[in-house]
Every structure is written in C-alpha cells, then in structure tokens.
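Only one protein chain is missing from this complex, and each of the others stays in its spot.
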Amino acid sequence: MDISLQINGHTEQLDVDAGVTLLDALRERLGITGPKKGCDRGQCGACTVHVEGRPVLSCLTLAATVRGPVTTVDGLSTGDGLHPVQQAFVDQDALQCGFCTSGQIMSAVAAIEQDVDDVREFMSGNICRCAAYPNIVAAVDQARRADASL
Amino acid sequence: MRPFDLTAPSTVEAALAEPGTFLAGGTTLVDLMKLNVLTPQHVLDINALPLRGIDTADGLRIGALERMSDIARHPGVYPVISEALLLSASQQLRNMASIGGNLLQRTRCGYFRDIAMPCNKREPGSGCSAISGANRMHAVLGTSDSCVATHASDVAVAFVALDAELRLVSAAGTRTARLADFYRLPGDTPEIENDLRPGELITEIVIPRLDWARRSTYVKVRDRQSYEFALCSAAVALDIQDSQVVDARVAVGGVGTKPWRLTEVEAALRGVPATQASFEAAASVAAEEAKPLSGNSFKVSLLKRTVVRALLEGSRR
Partner (left out) sequence: MTSRLDGPVKVTGRAKYGADNNFPGMVYGYVVVSTIANGEIEAMDVTVAKSAPGVIGVYSPFDPLDLRTASTPIFGETWVPLQDKEVAYYGQPIGFVVAETFEQARDAAMTVEVSYHRRPARTSLEDGLSSAEDAPPGRDGGPSDFSVLASGVESIEDALEASPVVVEATYRTAPQNHAAMEPHSAVAVWDSDGLTMYSGNQGANIQAMELASALDVDLSSVRSINPFVGGAFGGKGRTANPAFLAAAASKTLDRPVKVVLSPRQCRRSRSVRMRTAR
C-alpha cells in the first residue's frame, strides 16, 4: 500500500504491506531508530511516540492507519540544543543503559503538557530495568518547573 | 501475521457492506494478529466512522470509538467508570484503545495467546491447558470444563454494575443489548464470548441515569501498583441516606469468565447501616459459587475482601 506519513515535520512516502507497524516503518524503512523495540507487544513502552501530540505505542499501530503527524524522540530537539525534557534527563541522570529512554522522554513530555497530578502513575507505561525510576521522576519535576517558569 | 487487505470506510453503511474484521485502536487486534492467534483476511479500519461523542445530559452516552483516556477525563462521568478506565493498562494504551474495542478485548490467558498450546477458545476441541497448568490469573466464577479464562476488561465491570446497554448496528438494522446479558459464559463453546452477530458493529454505549452513582468507586487488586491486570476488582455504587444503604450496585472483575454482577450482595446491602460490619456480612455471600483452580484458591477470600474494601471506599465518597 502506498502511504504518506508526517514524521518529525517531514513528509515520507512509503510502500508497505498492511501489517507493517509504525515502529517497523520508522526503524526499518525510514532509519528513524530513536523508538526502540523492547517487546513488540505493547507491554514495555520503549516504542512510545506521539501521534497528534498523544503518546501511543508504535508497535501496536499499523503504519497504514496513521492519520496525524508523528513525533519521535529524534524530532524533539531542534538544532544543536536539547529539548528541556531531554536536558532534564541528562541533568538528573534519569537513565543508565538508555534503551527505555526514548519512550520515557515521549511520555514525560506529555506528562508535563497535561500537567498530571500523579507523575509515577502516568509514567508507569514505560518500564525501566535499570531502575532509573526515581531519577526519571526527578527529571520530570525539573522539566515541569522549567516549563512553569516560562 | 497472515497477509491481509486493509480498507478504511468512512461511513457506517460502507463498513457494514464489507465482510471483515473491524479495527479500532488495535491494542487487541494487532497484538493477536502478530501472534497468529487472530488471522483475518480482511481488516476494516473504522476510525473515520462518526461514532464519537460523550453526552452526560441524561445518564451517559458514549460513542464506541471514543478513546479510554478521553472518557476518563470527561467531567460528569460516574467515578466508578473513570476510575476503572484510569486503572486500566497504561496511558499510551488508554490513548489508543476505543471503548467499544475494550469491551470486546480477548482474554490474557497465556495459553490462548500461544498457538503452540491447546486452547478450546482458540481451537475448539483442542483442550484447555490452563485447567491443569498455570492458572493463577484465571477465573473462579463462571468456569466450565472447557475454559477457565478471565475476562480482562475493567470498565466492563463498571458498566455491568450500572446496567449498561450497547447499541448495535448491522445490515439487518439496529438493536439494543444489555451488556450483562451480551457476554456469554464459556460452557461447551468458549470460542463464543458474546452475542455479537456476524457483521455487527457497536455504535454506542448507554448508561441509564443513576444520580446516586456519583457515590461510586472501582478497586483493583493486582501484583503491581500499575500497568497490570486484576487479580480481583470490584465496582460499587452506593445510595446512602442517613447512614443507611438504600440501594447498591456491586460487580467484580478478574475473577469471572465475564464481568460478574453480585445481585445477592446488593440484596444483602439494602436497608443495612453503612458500616464495615454490614459490608462484611453482605460480602460473605459474594463467593458462594466460586470454584477455585489449583493456582488461584486465594481468589475466593480475596474476592470477598475486595468487595468489602470497595464498599468502604465507596461509602466515603
């Protein structure tokens, strides 16, 4: 099927089978490897991207059904600088191996945009096996305070 | 996955004219297609259909394509429903999953999800691996010799407690079904989970108005604090006046082959003082039909305690 996807502000044309997931379209056809395949079955969150500004799991999304713009961690920062959430993750050491980090950041951006009350609960769809959780929460707090002071 | 065609009808009429499997959020269908548990040849992406809208003017009317996260944050939704939604899955999944699809989700039984294992629900007649296998997450209510799989939806439990109805449409016309009756027990035919007819589409979920359901809650007991299915859950609503229970709704999840309404517990609650002692007495009849399996006998007492806890928390709203 010929499909057109808006990824990180660029239009991409692809010819894919109906069963190709958004995750595999990004990683294997477009070389956008920020989103990770941690489980390929919606249980870990490492594949989290935004579609129309909302976090979703790209491993359970068929590429051919995507209608709105897609943002991945690769597209968060513009130019050389880091997005405030990315900077907060660095400042608070909110990662170790880094494999879950792409998905954590996409969920964190939404947590701040939606001004959620319970950050831990909101972020619980992103699993981390290095147990960086406390630092991830601290990073969200830092980025949220930075956001509030703008 | 087996090869399949994908179309995207933009009207209900067009969707009903094509035989095939409907795709909404994809959180059940894409998952099970990747495991070859479901192998549709024709898939219809129905996300462009006009089945949206949340109306709280008189009870609750929800378009079948509304996403779980949007319903949960909508003002005026009864607490038991929004809590059940917020305790489900993860925020990403709640953004993706439609309410119609949530009600039709398939069981999480590991044997159902593994095509190398015998499973009567997936392959009628092949046997039930769970009865003599790993069955800690499985049901104690509504089971049969053919199947002991739990129904996994949280919001279905809340809907059943509140007498929800489904509006359904097919080429033959429209009809309404009471959700509690729509779900089937496994019996000898565990592959038939509900009354959905071939080619039929859920368009809307309707909850009759129940003002005292503003005092309601959903309690979910599970191995982790979040992002995990229920070992046992309870949806309750209480009409309490002058510290007396005038009326109650109680349903449980995580323990039944379908969401389980506890009418005996409701009857035992009517006219009693709203106290822990009364709640415990009423909940003592919650598990009379329970049949434990080798790995889940703890669910029998957990079920009663979860009901008590939900009644206590609900009574404090």
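We just call them A and B in the order they show up, numbering each chain from 1.
Everything below uses one rule, namely that contacts are C-beta pairs under 8 Å (C-beta built on N, C-alpha and C of every residue); 3 or more make two chains touch, one makes a residue touch a chain.
Note that the structure is predicted; figures quoted are calculated from it, not measured.
Asks: Going by the contact rule already stated, which one of A:Lys37, A:Arg54 or A:Arg144 would touch the omitted chain in the full complex?
Replies: A:Lys37
Asks: Among A:Thr65, A:Gln86 or A:Ser107, which one is in touch with the chain left out?
Replies: Here the residue in touch with the unshown chain is A:Gln86.
Asks: For the chain left off this view, which of A:Ile7, A:Ala46, A:Ile112 or A:Val140 is in contact with it?
Replies: A:Ala46
Asks: Even though one chain is hidden, which residues of chain B still touch it in the full complex?
Replies: On the chain B side, contact with the omitted chain comes from 1-3, 36, 114-116.
Asks: What residue numbers in chain A mark contact with the hidden partner chain?
Replies: Here the touching residues of chain A are 17, 19-20, 24, 27-28, 31-41, 43-44, 46, 72-74, 76-77, 82, 86-87, 89-91, 93, 95-102, 105, 127-130.
By definition in this document, only the chains that are shown with their structure count from here on.
Asks: How big is the gap, in whole Å, between where the Cα atoms of chain A centre and where those of chain B centre?
Replies: Roughly 29 Å separates the two chain centres.
Asks: Under the definition above, what is the set of chain B residues touching chain A in their complex?
Replies: 1, 3-6, 8, 23, 26-27, 30-31, 33-35, 43, 45, 47, 69, 89-93, 95-96, 225-227
Asks: Where on chain A does chain B make contact in their complex?
Replies: Its residues touching chain B are 1, 17-19, 21, 40-42, 45, 48, 54-57, 60-62, 64-65, 67, 107, 110, 120-122, 124-126.
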